[in-house]
Structure formats: C-alpha cells, structure tokens
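Missing here is one protein chain; the remaining ones are kept as they sit in the complex.
Chain lettering (A, B, C and D) follows the sequence in which the chains are written, and residue indices restart at 1 in each chain.
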Amino acid sequence: MLTVTNLTASYGAIRAVQGISLTVDVGSLSVVLGSNGAGKSTTLRSIAGLHRPIGGSVMLDGHNISKLSLHNVVRAGLALVPEGRMVVAPLTVEENLLLSRFSGRKGDGDTLARVFDLFPRLKERRTQPSGLLSGGEQQMLAIGRALMTEPRVLLLDEPSMGLAPSVVDLVFEAIVALNKQGQTILVVEQNAALALSVCDYGYVIKRGEIVVKGSPEELRENPEVLEAYLG
Amino acid sequence: EPDAGEYRIGMVSDDSGPIASAGQSYHQGADIAIAEINSKGLAGEGVTLVLDVKDSGSDAARAVQAMTQFGSDRKILATTCCILSSIAAAVSPIAASNEVPLVIYGATRSSLPQEPFVTSVVALPGPQEVQMSERIASELRPKKVAYFLSGDNDIFKTRALAMQEVIEKSGAETVAEITTLSADTDFTGPATQGIATNPDLIVVMTTQQPTVGIITALRQRGYEGMIVTSEVLSPPAVFKKSGDTIAGIPFALSFQPGVSDSEAAVSFIEAYKAEYDALPDVYAAQGYMAIQFIAQGIKSLDGKPTRQDLANAMWNTTEINVNPYGGQAMESGQARTPSTLIVNWTKDGEVKFWEKP
Amino acid sequence: MEALLDFWSAYSAAIAFGLVNSLFALSMYSVLSAGILSFTTVVFAAIGGFAAAQVIGTFGLPLWVAFPLAGIAGGIGSAIIAAIFLKLETHWMALASLAMVLITRVTVLNTPSLTGGVMGMMVPVRASVLELTILVAIVALVFYRLHNSWYGLAIRAVREDAAAASTMGVSLRHIQLIAFLISGVVGGLAGAAMATTLQYISADTFYLGVAFTMIAGTVLGGSFHWFGPIVGAFVFTALPSVTQAVLPELQDIAKGVVLLVIMIYLPRGLIDPRARGLRKAARQRQDAAVREQDNASKLVKNAGQAHD
Amino acid sequence: MILFLEQLVNGISLGSLYALFGIGFGLVFATLGILNAAHGVYASWAAILGYFSVEYFGVPFPVAVAIGVLGGGLIAIVVDQIGFQPLRGRKSGMLGALITSIAFLIILDSLAGMATNHQSWAFPSDSFPSGMVDFGAIQVPQMQIIIILSTLICGGGIYLLIQKTRIGAAMRAVGWNAEAAALSGVNPRIIILLTAFLAGATSGLAGVLGGAATSNVSYMLGEGLLLKGFAAVVVGGFDDVRGTVIAGILLGISEVFVAQYLSTTYRDGFTYILLLTFLVARPRGLFGSRDFVRA
Partner (left out) sequence: MTDTSGQTIHELKNVVKKFGGVTAVNNLSMSIAKGTVHGLIGPNGAGKTTVINLITGLFDVSGGTILFNGTRTDTLEPHQIAGLGISRTYQNVRLFSGMSVLEQVLTGCYLGRGTNLFASFLGTSDARRKWKTSRQTAMHLLERVGMADRADELAETLSYGEQRRIEIARALGSDPKLLLLDEPTAGMNHSEASDIGKLVHELRDSGLTILMVEHNISLVTEFCESCTVINFGQLLAEGTPRACIDNPDVQIAYFGKKRDAHGH
C-alpha cells in the first residue's frame, strides 16, 4: 500500500532523515518510535508532501507520490495529522472540518457526524474560531480533519499529545476500529506501551535512520526499546 | 568668436515623474535649438553644442545629484534646468558654488537669479493675466465672479489674486473663492459649490491637471457661462484630451503656434513640426530659448570659453536675439515680460486670438 | 589624480544622499525592530529639518550645533507621537503614521513663518561628505551598542512574540517607547542632514517619496540587523544612478526589476542574521556528526582491544 | 439644502470609489496577508486599457469596462505570481511582499507613464454615460449612480463570498496558512489566483469608472486612490468588507464636506486628524476584527 524507499530529507544543510525505507501493508497499523530529534516528524512530513524530500520515493498504491504537492497527496488518499496541529486558526471548528470537501474525497455529512461522535467536545465548540481552542481541542480537530478526507492511508504524528487520558483512549480505540475496518495507518507515538499494544509492526528511528524494526513482541523485548520507551 | 569645437551643455530634465508631460516639451524644444544652432553656426563658426541630459524624475534629490555631477564635470560649460521652483531653488546654490552657468527655464519663482551664474529665461507671470483681466472686465462686464484657486501653489494663487484685484475694481462681486489642490482629481464637489453661487464669470487659476478637471466638471454639471484661465490650457495635448469642452476659454501667453508669427517663431514651429510631427507649446518654446540664450553667450566670447566668462556674458545680456516670442528682454539675468497674446481654442482645435463672444 | 578628484566630486552627491538615506532608514529600523511599521520618521525628519534650517538660516549657528538641536527636536516630537501611538496595534499604527505624514505636510504648508510654507526654505550651509560620514558613524555606533546590549535582546524578543516577551519581564511599552525616542532623534538628524545636503527643503522634501525610499532601503538591506538599513540605503540610492548609466530610457523600470530580483532571492534582505544562524547550525551538526563517528570508531577499537 | 444634497451625493460617489478600490486591497490583506502597494497600479492600467479600447477600437463603454476589469485582474495575477509567490513560506513576513509590491509599483507605473506619454487623458464625453439623471430636487450624473451601485454590488457579493461560501472559507484558510489549508485538500495556488484576480478586477473597476467620471485617465490615477483605499480598509476593520464600504463612503463624504464648509487647504489635514482621532478612540476599526489567536 505505502512503500517508502530510501527516503532522505534535510533542512538546508541539516540532514534530518537519511535513507529510511518502510512498508505499510494494506489494512495494517504500524508505529514509529524514536527520541526527540530522531527524525520521526520529518519522515512523516516528507511522506505526506509537507516537506520536500531530497531523495527516495514514496509509493502509494504503486503510484509515486513523492513529487506531488501537498493537496494532491491528500487527494490521492493520504492524510496527515501533523505535529503542531496546524489547524486553520481563523476558521471555525466546523469550517475547518468542512474544508475537506475540497479534497474531492467524500467527507459527507456522515463523516462529520462520526467525527463529532468521536469528539463531542468539538461539537460543543463548532462555531468557535479554532485558534481559540485549547491545546487538546485543537489536537482533536487535527485528527478530525484528517478523518474528514476519508483517507486510505492515515499518518498520525503523536496523536495523543496534549490529550487527556480518556481522550487518548478514545483516539486509540478509534484508531483500532478504523484499522479493523481496513484503514491503513502509520503512527508516531511517544506513549510506546500504548502504541505497541495496538500495532502490527513497529520501527525505531535514531538519528534519521531505522535502527530496530519488527513485530510489537520483538520490539518489546529489545533492550534499548525497553529502557528508553517502556521504562 | 570662440574657438571651433564641441561644447557640452548639461540639462537636468523632467522626462519622468508627475510633470513629465511638460518636461518632455522643454526637452524637445531644447533639442530643436541645439540642431538649429549647430547647423546655422549660431554659437560661432565651427562650434557645435552637445546636450548632456540627466533626468531628475521631478525629484529634488536626484536633481541635486545631477547638478553636482555636471558642476564637477569640466567638460560641461553651462547647464539648464528646472520646471519646479522648489527644484530650481535646490540646484541654484550648487551651480553657484561650482561656478557653472545655469539657465532656469520653467520655474516662475522670483529672485532665483544669482549674479553671475544663475539666470532665468522665464518671465515672471502676472502682468499678462492682468492685461487679460482688464480686457475681459471691460468687454464682458461680469457681475458675479467665482475664483478657483490653488491651495498649494503660491505662484498660481498670486496670479489669481492679481486678476481678482483688477476684476473687482471693475465693480464685479466675488461670489466664491474655491481652493483645490494640485493632486486632486475629483472636482464634482468644487464644481457643484461654484455653480451654486450662480456666477457669470469663473476664473480658474490652478495647475494644469486641476484646471482641465475643473473646467470639465463645470461644463458637465451644466455651467454654460464664461470661464477664463491661464496658459496651462495651451498644449495641444490638452485639447486632444478635452476636445471642445475648452473651446472659447481665453488664456494669456507669449507664444502659441497659429498666432505667433515672428520669423524666429515660424522657423521654430516648422523645425519642431518636422521633427516631432506635432506643434510646440509654450514650454517647448522656453526650452528652445534657454539653449539659444546660452549659444548667444558663447558666441560673444573669444578663444576657449570659460564658465566664468560665459556667465558674465550671459548676466550682461539685455536681449535674447533668437526667440519665438517676438522679443525677449533680459535684465540682471531675469527675463522681462514679453508681448502678451490673449487666445483661445476653437472647436476645431486651432488657437485663435480671443474675441468677445 | 585629477580624474580621481573629478570622480569624487561627481559621485560625492550620491554618497552624501546615501549617508542621509542611511539615517532615514536607521530611524525607521529603530521602530521596525520593535515590530512597529511606522512612517513617522518622515515627521521627525520634517521637525529636525526645519529646526536645522531655522537654526542655521535665521540664527546663523554652525552645523554641529544644528545637528544636536535637530536630534533633540525630533526626539521631543517622537515622545509626543509615541504617547498617542503606543495605544494602537500594529496595522492601525501603520495607517496612523501615514496619517501623521499627511497632517505634517498640511501643517508645513500652512505655517509659512516657521517653514516657508509652499515656498520652502533655503539652507545656506552645506554639510560635507566627511561631516555626514561622522554623523552616520556616530549613529551606527549607537545602534551597534544597542544591538549588543540587553535592549537589543529585549527588542528582538518583543518583535518576534510580544506576549511571550512580556512574561519574561520585558515591558512592551518601555521598549517601544525607547524605540520611538531613538527613531525620533535619528529621524531629526536625518532631516537636518537632508536639509544641509539639499540646501533647500519644503513640504515636498518630507513626504511620501522619502517614506518609500526609507522602507525600501530598510527591507532591501535587511530589517533584522542594524547594518542592513545602511547597506540598503546605499544600494537604493545608487540604483537610479546605475540604471541611468546603463539604461537611460528604462531607468525606473530597471530600478524596479533590480529591487524585485533582490527581494525574490533574498526575501529577508541583503543582511540576514537568521541565514547566518542556519548556516552555522548546519556546520555544527556536521561537526557533531563527525565527532560522534570518531567516538564510535574509537569505541569499536576499544571494544576490539577488550576482546583481546 | 439642494447644495447640501448635491454635495452629499458627490461625497457618497467619491467615497464609493474609495470603497470599491479598498475592497480588493483589504481582501488581499485579510486573506493573503499582503500590504499591496501595487494595488493602485491595477486601477491605473485598467483605466488606461479601457481608454485605449474606446479610443482606438471604438468599443462601447460596457466593453471598455469589461476590458479594464479583466486587465486589472490579469495584471494582479501576474504581479502575484512573480512578486509574491516566491516569497511564500520563506519567513520574509509582511515586509518582503510590501517591497516586491513597491517594485511592481515602480515598474508598472513607469510602463503606464510610457503608454500614456506621461499625460492625462479622458474618455470622450460621448463615449460613456455622461448625462444627468433628474431626481426632482437634484440632478445626479449617471456615472455617480453607476459607481455607487457597482460598489454596493461588489461589496455585498464579496462579503457573501468570503463569509458564507466554501470558497470563501478556503480563501481565508489559504491566507492564514497555505499548508494547513492544503492538508484538507485545498489547492492553495488556485485560491490565491482567484483572490488576486478578484482584487485586481475590483481595483480595475474602480479605475475605469473613476477615470471616466473624473475625466482623468493617467498613470497616476491609482496613486490617489491608494492612500484613501488604505484608510477605508483600516477604519473599516481589516477583515470586514462591510466596514471598508462604510468607511470608504464616510471618508468621501467627509472630504467633500470639509472642502465645502471648512477649507480645501485643510481638507486632507482635517480628514486625517479625524481619522487619527477615530483610531485612538476605537483602535480596532469600525467592525473590529475578530481575534483568532490566543495570547
């Protein structure tokens, strides 16, 4: 479904990702772990077209999307919940969600209702400019916005950041449920225990390279992972 | 006569910027003069003049830079410049301190000349309009007169006040004094205000743009009475723009194709027409005369002319020999008022002497 | 030698205006560096310019008395304006400052006893290039010191994020007031320098044209470091002369194109400390990476020895 | 009384021109975050193009208006793509784009100066509706009615477009952050082009109509509108078209009345002192602007 080969990305002369390759199968849920500054976000941004990689390819369903511009990647069926949320501050919550109609992907009333079901808080705040939302509310909105485009592949960059525990549970339940329905998902998560408990496959990134990969069981046994991420 | 050879004259022009249309006229008039002087040897046997042009864009700072460069360039023998009085005031001290002769051609502020380097071929305005006002007052006997004045151009304002004095002396009542600014474009308000006072004569004494705008607005709003104005109406382009809206409106000046008939005027008009396929206006005539004035000064010298000698010669000149006005007296570096022509545009785009309608 | 002298006298005017425009640009930069887009420099310059013209013309005082007086006059003007303006927010302040420029023009035109009205004023003394250079050098020294002081740090913080800076104990008002006062003094000096360079000033001298020049110069040179405005002012002053020499008919267009190209390639101006910071960061990371590799290989070696 | 009414209409019409011009200026500022000094040039060029098409091709006035509007819009697109697009996402803030817009102001201004030979022209008086309409008490020039109506229609239309439609939401989104908008599948490029075109077109409309009504088609036409349009936008409160329209009209009325009842010499000074007082009293403009970022 999503095949990333030898992805290399840099910010000017600063190299952030060097030759990452990973494969996310249809309907699978993969997780990426790594410490601060490892290059997790850069990897996701480069896959989604939010950052232009300098090398490597990103294949979605056999099509190379690494040269597409951001909105075309979204239209091709890949959605990102970015680090820092990037909600459109001047637009209301509802406008933010409905903007997805431009993706040409469904995002019908049903999806909107589903998003509001998942995050009742957003429904309460639907007419508020999203820049005025609390941090966690914005995070919910960012997730909701990605869902609105009804993507085939969903990339989440630390979805639990800033969310209260009950909402974290909800989000992960939703992720699992979506995955069960056949949604392909790649998630970066700091809450490693939680992430490893739901995923099919995991990667650990260090200094822009993949250093460990394997099934959740294998990762859990890895001493490095144990020490840094599971405590 | 001076030694044969090439002498350079620096011109700080206004080819771009807000007054470019007039600036180009001056520049073209000067070019005509150069050609004529060189072909007829007016500056002496074997003497050719070359015009070195720097555009100021009507910006004082740029004009100052240009004048400084001319002043320090030893090849430049004399300079000429300036439509705007403010720029003239800024460059005059530079010419004086660099000891290079400067002939001012457009700026109408008084007391610009400085002995001996700075001279002016512009007659100070006023007397011509006064003549015109006297004629109009006596021939038309207006009762109620409205004046459109310039709020940011003292020279035009002074001219208008001089006219007002004459007209009021004839017994006419001033019903309105309406001020506009040079940069204005919308005159519906002032026109409405003017018409509301029901005048039988309207005097428009402002810079070119507002003058044309005010007259157009007055006519569009249905004012059919008499209007008088200044020479700003004279360029053919103004007629081309406004058409017969401005027909029959008198203005006073010293040079106008179709009316001026001195030998110099005719040859100037012909040369200009041949070169630019258009008729020269009073601005072109001034640019022309500035160069002729310099040539006349050069011709009066011997050997290799110096800036100092040239300046002295020009300062002491009492009459510009080649001039399209049919006579141009000079006094202490300042042109005196030449003969006055009171003219108007006709409906078919010619300029004729004004007659009482 | 003579050719050299000729060259100097031909271009000394351009250099003089470059120096004068540097002062204008620095005055604008002073408030810009606090995140305020304000054209009030023109107002301060008018105050300083006419003050200098009066001091020199009417009272016959020398240049180096006129300069400080003009600076003080500009500073007083800025204190008054700051009292009104610091209530406003950024965009509104920009407009209010334009309004001030227009009000100043009307005031100048209508107070002939002070300013000569529409006729303007002649200034009998000319500042030499050397004198202007000294003036600019003094002002530049002040900006250099400011940049490297606590004020410099605080003002950059205020510009980037005023609210965050305030929770660090930086008083927004205080910093912005200082910025305005400096802008006023330097603006007053700029006006005096302009008056003694042109030797003639009028309402038109201190109008939108100079506002254009100073903002274009400031941003072109770089509005994130005090040296930027000086560079920008010189480039922007030299542009017309250069384009006139190369393409006399199209000089204005050429000037626009050069401005456009510079901004497209260097959107933050010719002097950009951030770009320098980025380059530095890149270098350091590379060094760090190399060091780490060295360490790693050393470790491997050590490990190898341990096995022995 | 009649004079008062006539002057009132003059003021409203003059102000409508400011407003019509200001709408696009404010639109680009509120959505794309650009303070566009070249906005006036669109008006100049539109008027010039309209004038040329009447003068040389004898087209009827409505066609000339259409040509001017289209021309204004297209020039705006060119300016945006060459001058503003390269700066997007490069942290140059508002100032970078302000300077490229000044560069375009210089370039397009001198080109316009060359095209018009640095002169001011006028639509021949029989080429546009130059008659007066009789309203009983007063007579009103046809052009004034056309200008006022155009402003109301454009203002209302653009207001509805921005606040009530999906495209409007996308415009605001792209202006805030093009990447964030693209995350929802919005093509920022097209939205930007549309915004630029709308701005150029309304500026162009103001240019042609104003050029005809005041008999002044010149390369300096836009310059006069720029400051007034800017004032209208600020007083109205940046992101509200309704504010721009109201403020623009008020500005026109105040100008005409100050000139009529006080003095033209002090007209600008007085108008701007009024404006300054207003700003100090109500620092966020007529309609205020909604805050959407938290402290």
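Methods note: a residue touches a chain if its C-beta (ideal position, glycine included) is under 8 Å from a C-beta of that chain, and two chains touch if they have at least 3 such contacts.
Predicted, not measured: the structure shown is a model, and the values here were computed from it.
K.L.:
Any idea which of C:5, C:65, C:80 or C:164 touches the chain not displayed?
P.N.:
Only one of C:5, C:65, C:80 or C:164 touches the chain omitted from view, namely C:164.
K.L.:
Using the touch definition up top, pick the residue from A:104, A:136 or A:214 that touches the left-out chain.
P.N.:
Of the listed residues, the one touching the omitted chain is A:136.
K.L.:
For the chain not shown, which residue from C:15, C:114 or C:281 touches it across the whole complex?
P.N.:
C:281
K.L.:
Touching the hidden chain in the full complex, which residues of chain A are there? Just list them.
P.N.:
Touching the chain left out of view, chain A contributes residues 11, 14, 33, 35-38, 41, 83-84, 121, 125, 128, 132-137, 139-140, 158, 161-170, 190-194, 227-231.
K.L.:
Need a quick check: the contact residues on chain C for the chain that isn't drawn.
P.N.:
Touching the missing chain: residues 145-146, 148-151, 153-154, 156-157, 160-161, 163-172, 178, 224, 273-274, 277-278, 280-281, 284-285, 288.
In this section, only the chains that are shown with their structure count from here on.
K.L.:
Taking the mean of the C-alpha atoms as each chain's centre, how many Å separate chain B from chain D?
P.N.:
Distance between chain centres: 36 Å.
K.L.:
Just curious, how far off is chain C from chain A if you go by their C-alpha centres, in Å?
P.N.:
So the centroids are 46 Å from each other.
K.L.:
By residue number and range, which residues of chain B touch two or more other chains?
P.N.:
Chain B, residues with two or more chain partners: 16, 152.
K.L.:
Residues of chain A touching 2+ other chains?
P.N.:
In chain A, no residue touches at least two other chains, as defined above.
K.L.:
Linking chains that touch, what shape results: line, ring, star, complete or other?
P.N.:
other
K.L.:
Contact residues on chain C for chain A in the complex?
P.N.:
Residues 278-279, 281-283, 285-286 of chain C touch chain A in their complex.
K.L.:
For the complex, give me every residue of chain B touching chain D.
P.N.:
16, 18, 20-21, 23-24, 151-152, 178-181, 183, 185-190, 192-193, 196, 209, 212-213, 216-217, 220-222, 237, 241-243, 245
K.L.:
Hey, which residues of chain D end up touching chain A in the complex?
P.N.:
166, 169-170, 172-173, 175-177, 179-188, 290-294
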